[in-house]
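Working notes, beginning with the structure itself.
One protein chain is absent from this view; the other protein chains keep their places.
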Amino acid sequence: MINRQLKFAEAIHEAIDICLDGDRSTYLMGLGVPDPIGVFGTTKGLQEKHGKKRVFDMPVAENAMTGVALGSCLVGMRPIMTHMRLEFAMTAMDQICNQAAKWHYMFGGQSKVPLTIRMLIGRGWGQGPQHSQSLHAWFAHIPGLKVVMPSTPYDAKGLLIASIEDDNPVVFFEHRWLHNIHGPVPEGHYTVPLGEPRIVTEGGDVTIVAASYATLEAIKAGRELEREGIKAEIIDLRTLVPRNDAAILASVRKTGRLVVVDQGTLTGGFAGEIVARVTEEAFGALKAAPIRVALPDIPTPTTRALSNYYYPTPRHIIAAVHRTLGLTSRDGGDDPWAGIEPGDKTLDVPDKSFTGPF
Amino acid sequence: MINRQLKFAEAIHEAIDICLDGDRSTYLMGLGVPDPIGVFGTTKGLQEKHGKKRVFDMPVAENAMTGVALGSCLVGMRPIMTHMRLEFAMTAMDQICNQAAKWHYMFGGQSKVPLTIRMLIGRGWGQGPQHSQSLHAWFAHIPGLKVVMPSTPYDAKGLLIASIEDDNPVVFFEHRWLHNIHGPVPEGHYTVPLGEPRIVTEGGDVTIVAASYATLEAIKAGRELEREGIKAEIIDLRTLVPRNDAAILASVRKTGRLVVVDQGTLTGGFAGEIVARVTEEAFGALKAAPIRVALPDIPTPTTRALSNYYYPTPRHIIAAVHRTLGLTSRDGGDDPWAGIEPGDKTLDVPDKSFTGPF
Amino acid sequence: MPQESRLALYRSMLKIRRVEERIQALYPEGDMRCPTHFSIGQEAVAAGVCKNLRLEDHVISAHRSHAHYIGKGGNLRAMFAELYGKVDGCASGKGGSMHLIDLSVNFLGCVPIVGSTIPIGVGAAFGAMLQDHAAITVIFFGDAATETGVFHESVNFAAVHRLPVLFVCENNLYSVNTPLDVRQPGNRTIAELARGHGIETSQHDGQLVETVDAAVVDALAHIRNEGGPALLEFITYRWLEHCGPLGDLHLGYRTQAEFDSWATRCPLRLYRKVLEDNRLIDDAAHAAMDAKVAEEIDDAVAFARASPFPERSELSRHMFA
Partner (left out) sequence: MPQESRLALYRSMLKIRRVEERIQALYPEGDMRCPTHFSIGQEAVAAGVCKNLRLEDHVISAHRSHAHYIGKGGNLRAMFAELYGKVDGCASGKGGSMHLIDLSVNFLGCVPIVGSTIPIGVGAAFGAMLQDHAAITVIFFGDAATETGVFHESVNFAAVHRLPVLFVCENNLYSVNTPLDVRQPGNRTIAELARGHGIETSQHDGQLVETVDAAVVDALAHIRNEGGPALLEFITYRWLEHCGPLGDLHLGYRTQAEFDSWATRCPLRLYRKVLEDNRLIDDAAHAAMDAKVAEEIDDAVAFARASPFPERSELSRHMFA
């Protein structure tokens, strides 16, 4: 039992700090990294501690700076890059996906690219179409990248250290609404291996697969379902690539039912990959159609009047579980949005302490 | 019965020509568009015919030039952009996916972006890691984009005209190994509506879904299967977004078996989306696990000794059909690669006339 | 400059200032739930540039766009309604502060990805040229935008095609909380950087609205007469935090002394003094002007508050044209 409680953001901070301490070739760069706010606290004070040569800001030039990070790997460095929003890194897709992802392979394994790229996923007030996309499915589709999506402070620290120490490019997702959650975090160095999902709660009635912030929503749904007597086995993917599917397949073989929750949009999203994979591998065990709970295929609207109807809630997960259990007709059942007012001010905050907008 | 035979590349050329003729706001730009080779013949002579103001080359600056195209839409233009390889447009993901895709929605429908972006997918000699990726799954995952992937000259022309005339951004895929295939193409203006798959062959034993070049491989497999007495219903998606799944679902309800063939890599690819969708919607009809036939999760190797073992062949589709029909054990059956030599010179050419490298 | 023009210049700055002060006052109520970037301290650039534009000329901006929207004559009611996320917002509530638009005055839009509207503005000019329109396009952006590759790609294309584009860089010395010297070399200005592309560029004091005005007059004449783009760099300073309605001196990334030296160079104060010295305005006239502006703002805020939220069905509207 670990008694030490840290915020997710603090766990990230500690992981980076430990890696900077442990390996002189590690450095950290990104817009705002050394500024007084320090990327929502995750990089605060690190420049003061580790020096300007190892922790620094950069020009607004995400594509070139990714190339710079990659180039430095070729002479032995181990960079960590930080993007305050995933969208900023969309200018860097060539360097991330054509260069960093493929460099090791396309030169026959001669160079390695131990580059970790932190991507923050926005949610909050009016983050809107260009500050909120969770495009983990994109990166998972590029061979050569590892994709990591923790949901707890413990995993955040252990997986980030593992990512930084990994000799390959890793894209590390941090959902903004996770930064302030608390959880037990051991002191010092430890790693959580890339590739192993975590069984959050055991249950025999239905398997719920999620990752990153969606895991929290799944857990909330699971609590509610438990009250109804439905026991969900909730599995937190933790990493999309690499990914050992044994736990998921074993779970579905037990429950026969699958709901996948994704913080990205539906079509072409990673939930589809999980559904496809499970269906291919455990078809005989499935008792009902799997269901995806994901964002609709719509850009994120800015006004909360619409974003309140955009992000699925635990109620949606519950409704999906009910459907897969045959408790409601496939398309029927309660409208999970029922009773929500456009002006509602509880759905666009992660908790009461949130004062917006980022 | 249409007697006029054109090459796929000629059909593309004709579509562009007709649109330039028909609408003064249409223009065509891209690297090499007016050069003597004319993007594998698809743009040859168009500058001479339509003038330098409507058909022109550009600097190597794909990101800005996409923005330029988008900006011109805001004042009433209807641009066509051409990328000789999809990878070149990976520098333009911000403009394509953050700006063009969302512009109409995020400004409440006030402006429209009738921009068509042609993306050529490389295959051939040593196209390698950076000249061969078919990332249609990426674009299909971005709400606001339409994604079109023809496999015949008829559809190439009809869908390209429909794409250009569509008031939304459309990403239009042309696999290089399609450019030289022949097929019937009517003269003059016609459109093929975006969103409707095409049933290539009817059959009751198994549904094979494909798009773009993969459709040709599926057809080859279908012929072989027919000889074995297995009747495949082959469905050519034609467009990934929008997409009316009625035909696919009806087919699976008939056959109970699904094989999806994809010219992209497996994980996070669009084949998974189709499998997920069909499983969600037609679970009860499925008699066996669906199977995806896609590229392995590996960057494209350059040497043919490895690319010969990289691209799935009709034999792989046949093996998948056999598996889903229970004719071979799930993992057993013949190795589709058996008998292929590393130095084989038939697998890295679309036909005998091909002299490489592009 | 004619007396009325001088007063109009001041009025434009005053309106920008007062609108932003009102947002500042209302924002803490928690009903404008979107990231909001203020131009307080930088008003002279928007006012000085927009004074010289015709209705048909295009303007496009980025994340810090209120001033440009107002300067170009954007609808105030629609702006406030947008900030409140209402259906009558200029983007139907879908955009928020970072996505203002008013096509009736050819304010084409803005987006918060740094640099991204620069090529789009160039494209608007290009499209106009293809249609033989005489419209000029003004693109507003900050100092950090000149670090993006897309800025250079855009300037190059505008230079090749000699497009009627006025690039306006508001160099306020910071990108978020990061000073210029860790982002750009100290031995060249942004004007010099852009001059490398073979276009007309110059650097000016961005606090003196008549200096801005004169620079713009020259640049527009160049664009019209010689054809081809120009870039103006204006040195200015943001008073509030990068995003949001508060001050941020407590953060320590800039000094009180630096702030004070800029605060004394408030573009409104400096220009009011000029007008007073020239007896074009006195306290009473100023109060009257202020009252009229306040009235317009009151009306816009009332309108915005009264406007309904978009209905749930609006979520899937505007997906495709």
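Note that the chains take the letters A, B and C in the order they are written out, and that residue 1 is the start of every chain.
Following the convention adopted for this analysis, a contact is a pair of C-beta atoms (placed from the backbone, for glycine too) under 8 Å apart; a residue touches a chain by one contact, two chains touch by 3 or more.
Nothing here was measured: the structure is a model prediction, and the numbers come from that model.
Only one residue in the set A:65, A:90 or A:162 touches the chain that does not appear here, and it is A:65.
Looking at C:33, C:58 or C:183, the residue that reaches the missing chain in the full complex is C:183. Shown as candidates are B:41, B:76, B:109 or B:126; the residue that touches the absent chain is B:126. Annotation for chain B: contacts to the undisplayed chain at residues 31-32, 35-37, 56-61, 63-64, 87-88, 90-91, 125-131, 296-298, 301-306, 309-310, 337, 342-343, 345, 348, 355-358.
Counting the whole complex, the residues of chain A in touch with the unshown chain are 25, 27, 53-54, 58-59, 61, 63-77, 94-95, 98-99, 103-114, 143-144, 146, 167-168. Considering the complete assembly, chain C touches the hidden chain via residues 147-153, 156, 159-160, 181-185, 187-188, 192-199.
Simple rule for what comes next: only the chains that are shown with their structure count from here on.
Comparing mean CA positions across the assembly, the chain most remote from chain C is B.
If each chain is reduced to the centroid of its CA atoms, chain B and chain C end up 42 Å from each other.
Centre-to-centre, using mean CA coordinates, chain A is 36 Å away from chain C. Measuring from the averaged C-alpha position of chain A to that of chain B gives a distance of 30 Å. Of all residues in chain C, those that touch two or more other chains are 89, 91, 93-95, 99, 111, 113, 149-150, 319. Counting partners per residue, chain B has 63, 94, 98, 105-106, 143-144 as the residues that reach two or more other chains.
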